[in-house]
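With one protein chain held back, the other chains of the complex are shown just where they sit.
Entry: chain A
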Amino acid sequence: MVYGAARALPGTGIQITTNPDTEPFWEAAKEHRLTACQCGNCGHFRMPPTAYCPECQSTEKKWPTLPGTGTLFSYAICTKDPKTGEPYVYVPVVVDLDGAPGTRLVSNLTGIDADDVKIGMKLTVDWNPIEGDWVLPVFRPGA
């Protein structure tokens, strides 16, 4: 199978919403700063951000700036634009985030042929504008 170049899904048409627990993540992304929700009491990381720390039940949160790198944990290869059904090769990835143990982002991978993607690859964050002036973290190969 030869899929060819992996592309991120077009930002036009991608919508997100936020709540008070998640909004700091997305505000940081607007500044091209990758963060994750960290407990202000015990330091445990959790993503997606939620009201309570599952370890100590604290609601205190910190939003440290992460290195913006990670490791590819798993992925799929898809070939149709979900909005239009047109041919479109994209690679949804699950990424273990450096600097925030136990947390993952689910995103797209670009800058590589889909055929060459490997679990364990080092990845670096990129930023894609989406609807509503929000910015979505996506990833490319490299550390």
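Just so we're on the same page, contacts are C-beta pairs under 8 Å (C-beta built on N, C-alpha and C of every residue); 3 or more make two chains touch, one makes a residue touch a chain; residues count from 1.
Assume contacts and distances are computed from a predicted model.
Asker: For the chain not present in this complex, what protein name does its UniProt entry give, out of "Thiolase", "Phosphate-binding protein", "Transcriptional regulator" or "ABC transporter permease"?
Answerer: "Thiolase"
Asker: Mind listing the chain A residues that contact the chain we can't see here?
Answerer: Residues 1, 3, 9, 14-19, 21-22, 26, 47-48, 54, 73-79, 82, 90, 92-94, 102-108, 119, 130, 136 of chain A touch the chain that is not shown.
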